[in-house]
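Dumping the structure here so I can ask a few things about it.
Left out: one protein chain. Kept in place: all the others.
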Amino acid sequence: MKNILLKILQCMLKIVNQKRFILTFSVLVSVIILSLAIYLFMDYWFFLEVFIGGLLSGVMYSLVALGFVLIFKASGVFNFAQGAMVLFAALTFVRLIEMGVPMLGAATLTMLVMVILAIAIERIVLRPLVNQDLIILFMATIGLNYFIEGMAQLVWDSNVHVLDLGIDEYAAYEIGEAFVNKFDVLAALIAGGLVLLLALFFRYTVIGRALRAVADDHQAALSVGIPLRTIWIYVWSAAGLVALVAGMVWGSKLGVQFAIATVALKAIPVLIIGGFTSVPGAIIGGLIVGCGEKLAEVYLGGFVGGAIENWFPYMLAMIVLMIRPEGLFGEKIIERV
Amino acid sequence: MNNVVKNIKSNLIMSINHVNLSFGGLKALVDVSLNIYEKQILAIIGPNGAGKSCMLNIISGIYTPQEGNVEWKGEKRGKIAPHDIAKMGIARTFQNIALFRGMSALDNILTGRNLLMKRGLLAEVFYAGWAKEQEIIHRKKVEEIIDFLEIQSVRKTPVSRLPYGIQKRVELGRALAAEPELLLLDEPMAGMNVEEKEDMCRFVLDVNEQFGTTIVLIEHDMGVVMDISDRVAVLDYGRKIADGLPKDVRADKKVIDAYLGVG
Amino acid sequence: MFYREAGQFKTSYEADQSILPIFQDRIAMYIMLMFAFIVFPFIANDYWLGSILIPFLVLSLAALGLNVLTGYAGQISLGSAAFMAVGAFAAFNLHVRIPEIPFLVVFLWGGLCSAAVGMIFGLPSLRIKGFYLAVATLAAQFFIEWLFTHFDWFTNYSTSGVITAPPMHIFGFAIDNPLSKYFVVLTIVVLCAFGIRNLARSEIGRAWMAVRDMDIAAEAIGINLMKTKLLAFGVSSFLCGLAGALWAYAVLGTVEPQAFDIIRSFEILFMIIIGGLGSVSGAFLGAGFIVLLPILLNNLGSLVTGGAISTETIAHIEYMIFGAFIVFFLIVEPNGLARLWQIGKEKLRLWPFPY
Partner (left out) sequence: MLRNLEILDTFPKILRDNSKIFAKKAAIREKEFGIWQTLSWKEFYYNAQLLSAGFKSNGIGRGDKVAIIGDNRPKLYLSIAAAQLIGAVPVPCYQDSVADEILYILDHAEVKLVIAENQEQVDKILEVIDRLPKVKLIMYDDQRGLENYKNSKLLPLNKILEGSSEKNISWIDEEIDKTLKDDLAIMLYTSGTTGRPKGVLLTYNNLISVTGKACEIENFTSDDEVVAYLPMAWVGDNTFCVCQSYISGFCVNCPESRDTLSIDLREIGPTYYFAPPRVWEAMLTQLMVRMQDADRVKLWIFNYFMNVSKKWGSLILDKKQVPIWSRLLYGLGNILVYGPLKNNLGLTRVRTAYTAGEAMGPDTFLFYRSLGINLKSLYGQTEASVFVTLQQDGDVDPETVGPAFPGVELKILDGEVLYKSSGVFKGYYKNEEATKETIDSDGWVSTGDAGVINSKGHLKIIDRAKDVGKLNSGAIFAPKYIENKLKFHGIIKEAVAFGDNKDFVTCFINIDLEAVGSWAERNNVAYSGYIDLAAQEAVYKLIEKSIAVVNRDLSKDIDLSSSQIKRFLILHKELDADDGELTRTNKVRRGAISERYGELIDALYNNAQTCHIKTQVVFEDGKKGDISANIKIKDMKTFSSEEKAA
């Protein structure tokens, strides 16, 4: 009886000792304190509204960020083209629908296209550049980004397309005096679902495990006979799927247009903050960025002429970088002498 | 020829006192003390993972020991930036060649002299006045080193195109260019054929004799070490198990065991 | 094939370390300069000068700037355009506030401000590398863009964010027509190019390359990473700033943040990737490529389809081609056109021998 208690105590200690735990914990605490302050000194319903709104849009950042994380984990490549993929997926999807393809069919077709794209990328770009400097690969994906953007708009067109998923975008739940956008909630749910799906996928499928192995150590993975190439195709396809979902969500929110490609850039600070190598990191990061920028916009923007949400996340990211380059949840970057 | 020790009592240039170094759990160095005497060649040997490189990294300030201290010319040395160490007069080469691959042999060695050069943006932009003069003055010095290491024929070749043995030489040249008092060589003869090894030995000895440079080197090849060094220190599992004249060390029971243990 | 190096021996280090040690290369350089300064002004019409040569030169300057940072010092940046903006706005503000100040000083000021800003945003480079750093520079990009759009002080409280750059005067000459602008820009660019070439062959240049190639070793031989990297950021952004000022004054004639958005930053990055990292000539080759390709495509497009094909489509094709080229060069020849040029030259020197 006694020693069971002891064990529990030890476990507690272990958890508390973990650095990342402390970090998240402190973040949460500060958030709580902040909210308390707000509760006491200002219109906290409004704050809550902003906060939740932030969280929800944050979820969508996480969604895009997820795509980055997948690829980064498996191949160490920071895929700058993720945004372009979102655009491409969204466009394909919406155009198919416009052609009268039922939503599900359109989705599957688009998914198919994304898989083909993934294979093509692996063949044409990644394979020749294997074990090059990461920075080279990074720049390659910038090129890729341009290519896909160009292609997307060439194949389809560059007009704004309305994507209607049959949700009323203005309906809102009331929580006390705060209004929470239904659509955002739904989007959040979708995102959450996807994250869960991927998490399960990672944990319980052969490929998932292989992926994790590759993420840990390429050479080792190769030596135990994990086919790196197929892995990459899988990963990029998965990223494609994420892109599709993100595209659908964003598309139906903003309308499918070139702009949503740039939304992807927001994912970068998200990753910096959350850490490039961790799925939960991507999510937390997304949330932090989401409400961070919203709150900043609302409470600071006024003083400096607004629209600070464009750069606020980056500044946040920079600060994180200075303090903790590997991000809140990322694995430590060790350099050998 | 060098086993005749040049007055062992020659004064102390650096002393490492009771140093402990560990990474996370594993102990790399345990209570190691080591004296480095002026104008001597000190070899640190030991089986793989004995902590040789860690020792060198401590001397060259890349690692700072958790316990113990390092005295440079009688003064305790705290945590210090590697580039300041170089300014103190400590130069080093690396185990796996760390040349600047984008540059020619000449430029690599010239870079070794950067710390002796003046910096002035404008003057260098216009390549005028002292900026040009210093380039020429230091080029002369570097050419002497090139001549010394007999690499005239590859002077302007990009180092990435040079054979391994020559690259090692260039790296030595780069370290020499700084005119160091203490020269650290991390396995200078690793992966060389007999002939290259002989050359390298000759150069190391010549450096020691002609420039009076103190040399600390890490080496696997027992034979080579015994021939060229004045003193040998043996590490095993992060502990110093022997330290003294080559002939004594060679005879030392513990050393023999350590080496037989590894084969 | 055309090289006759026998008998070109050096009796002094000065000669041996000169920028172009080979006689034939010097000749080639002189010919190029002659074309730039004498022939083009005569043969080129205002369209060519105004919308091809001048932009080409200014962008080359910007690319040169980025090449200092990325090519020589190995620090990647996605914020070049932002630094251009700083240069442009700094120059503009100094000019409108103190009109008496001579123009060269104005440009210089633009460069210097940009250099200062660049060094601030370079600070992270001391802790982070690779694309982590790229992200930091992205922050600069967005922040600065925002700064200039949202603070009217910078735009001198003009109602629209767009402001026309006041006319230039240098040594009392009005720099108003393309030709005169061309000469101004050309002179500045050529000077900068030689300046960088000089840096590259002296102590600073070596320090940069050392940091780029092997920072640990660089430190071990006494190179102060912080100073060296910051210097690289400074020089780089100085050139970008200068380019920005020129872009505003000599190319657009207006000072507007939109001209310096992230797209521009990428454009410049592409220039050095395609042109060649770590070489002065690379900056020019890359700029030439990026400037000329769209024009080529447009003409081709209208030629092939008789104008049926929309400029929009061409723009998209342009995107794709750029993207493709980036990937292509990164795979085939990471050192870009400049390297290809180098190889060609080597072959010529060895001709008829294969090696």
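By written order: A, B and C. Residues from 1 in each chain.
Criterion: a contact is a pair of C-beta atoms (placed from the backbone, for glycine too) under 8 Å apart; a residue touches a chain by one contact, two chains touch by 3 or more.
Treat the numbers as computed from the prediction; the structure is a model and nothing was measured.
Participant: Missing chain touches which shown chains?
Facilitator: Visible chains that the missing one touches: B, C.
Participant: Which of C:5, C:152 or C:346 sits in contact with the chain that's absent?
Facilitator: In the full complex, the listed residue that touches the missing chain is C:5.
Participant: In the full complex, which residues of chain C touch the absent chain?
Facilitator: Against the left-out chain, chain C lists 1, 3-13, 15-16, 350-355.
Participant: Go through chain B and note every residue touching the omitted chain.
Facilitator: 106, 139-140, 143-144, 146-148, 150, 152-153, 155, 206, 209-210
Keep in mind that, in the parts below, only the chains that are shown with their structure count from here on.
Participant: Would you identify the chain whose C-alpha centroid lies closest to the centroid of all protein C-alpha atoms displayed?
Facilitator: If we average C-alpha coordinates per chain, C lands closest to the whole-structure average.
Participant: Averaging over Cα atoms per chain, report the distance between chain A and chain C in Å.
Facilitator: A distance of 34 Å separates the two centres.
Participant: Can you compute the centre-to-centre distance for chain A and chain B, using the mean CA position of each chain? Integer Å is fine.
Facilitator: 48
Participant: Rounded to the nearest whole Å, what is the centre-to-centre distance of chain B and chain C, using the mean of the C-alpha atoms as each centre?
Facilitator: Between these chains, centre-to-centre, one finds 41 Å.
Participant: Enumerate the residues of chain C that touch no fewer than two other chains.
Facilitator: Expected reply: 216.
Participant: Send over the residues of chain A in touch with two or more other chains.
Facilitator: 337
Participant: Show which residues of chain C lie in contact with chain B when the two form their complex.
Facilitator: The touching residues are 13-14, 16-17, 195-196, 198-199, 201-207, 209-210, 212-214, 216-225, 231, 235, 278.
Participant: Along chain A, where are the residues that touch chain C in the complex?
Facilitator: 78, 124-125, 128-129, 132, 134-136, 138-140, 142-151, 153-154, 158, 265, 268-269, 272, 304-308, 310-311, 314-315, 317-318, 321-322, 325, 337
Participant: For the complex, give me every residue of chain C touching chain A.
Facilitator: The touching residues are 76, 124, 127-128, 130-132, 134-136, 138-139, 142-143, 145-146, 149-151, 216, 262, 266, 269-270, 273, 312-313, 316-327, 330-331, 334.
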